[in-house]
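In this view, the complex is presented without one of its protein chains, the others remaining in place.
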Amino acid sequence: MNEKKNNSFSGFGVGYVSVMMIFAVICLTILAVLSFQAADSGNALTERNAAFTAEYYAADAKAKQLLMELDEAAFAGHQSSFFEDDFPALASGYDGVSVTPVPEGFRVSYDTAINDRLSLSSEIMFYTTPLNGRRYDIVKWGSSSPDTQDSGPALWDGEF
Amino acid sequence: MILTLLFFCISGAVIMTVFASAAGRMQKNDLTDNAVLCAQSCAEVYSVTGSVEEMAMTVFGSSCEKVESTYRIGLDRDFRPSDSAAVVLILNEKRSDGGSGTLGSVTAEFIHNDSTLYSLTFSAYIPDNGGESDE
Partner (left out) sequence: MKKYRSKNLSDVLGTAAGMILFLLFTVCMLVMIAVGAATYSRINDGFQREFTSSAAVRYLSNKMRSAESCTIIENGNGAALKNGSIVCIIYCGDDGLYEKTVSATAAVTAEGGDRIFALDRLNITEDKGLLHISVTVGEDSSDAIIRGG
């Protein structure tokens, strides 16, 4: 009976400790998973931004390559003094390039795809006679989406 | 009881590993994000100036060391020039001269702990005898 008494009385047993530790482990596991998930979200966002930046400047480089070729055509046209005939013929030969005659010279525009949703719109004014030594001026060089290219978002005019 | 203790020790170690990994990832994300912004600034300045030295002076406020066609600049964690570099920016420039101007292409690579954080290629066209300007 005494042995029984000694055996039965054990104060606070291992069971309580295990329960506490299980609780602590569960809490810490949840916190660790949430921390990892926050870091992973940040990683996904960073990768997306990095990819878009690379895509934009790749399109920018292609657009600049084309600008160089158009400028070479303009330079050749000025050298040969047949700019008004030679330049539009050469410029129109490039894919996606549209040439519009204007009083000062020619307005050239083209789009370079950045990704599925955006493109880099370039509009350059090439002068028949170089203006202050400049063969061209960049009128527009920026990203745009096909939806808002021609008309912007609808504005509220103040009336219901 | 020993098994129980062993189980809790292992789970504790795993939890610490996950926390450390999350904290490490956050730090790397922060560095990469800053690298992307810095690369973007470099690209924008280079597209206007066409010169790597001028670009470095404008973006970082200091010059960079040059070896042949490669430029190198050491940056701290805030991407400011520093002798004790946490991040190294390496710029490789290629220039192709056309009849009317020069097309320069630069590849900027940010290196941290011997691995590439971010790499970006950008270019600039500088016409001869005249420039481009925005209306």
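A and B label the chains in the order they appear, each numbered from 1.
We adopt the following convention: contacts are C-beta pairs under 8 Å (C-beta built on N, C-alpha and C of every residue); 3 or more make two chains touch, one makes a residue touch a chain.
Note that the structure is predicted; figures quoted are calculated from it, not measured.
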Option from B:Val14, B:Val48 or B:Ile111 whose C-beta touches the chain left out: B:Val48
Can you say which of A:Met21, A:Ala54, A:Ala76 or A:Ala113 touches the chain missing from this structure? A:Met21
Cross-chain touch to the chain not pictured, restricted to B:Val14, B:Leu37 or B:Ala85, is B:Leu37
List every residue of chain B that touches the chain not included in the displayed model. 15, 19, 22-23, 26, 29-30, 33-34, 37, 40-41, 44-45, 47-48, 58-59, 134
Residue by residue, what part of chain A touches the chain that was omitted? 9, 11-12, 16-17, 20-21, 23-24, 27-28, 31-32, 34-35, 38-39, 41-42, 45, 49, 140-144, 152-153, 155
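Rule of thumb we're sticking to: only the chains that are shown with their structure count from here on.
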Chain centres from averaged Cα atoms put chain A and chain B apart, in whole Å, by 17
Of chain A, residues touching chain B in the complex: 14, 18, 21, 25, 28-29, 31-33, 35-36, 38-40, 42-43, 46, 49-50, 53-54, 57-58, 60-61, 64-65, 67-69, 71-72, 74-76, 124-125, 130, 132-139, 141
Per the touch rule above, chain B residues touching chain A in the complex are 1, 4, 8, 11-12, 15, 18-19, 21-23, 25-26, 28-29, 32-33, 36, 39-40, 43, 47, 98-101, 103, 105, 118, 120-125, 127, 129-135
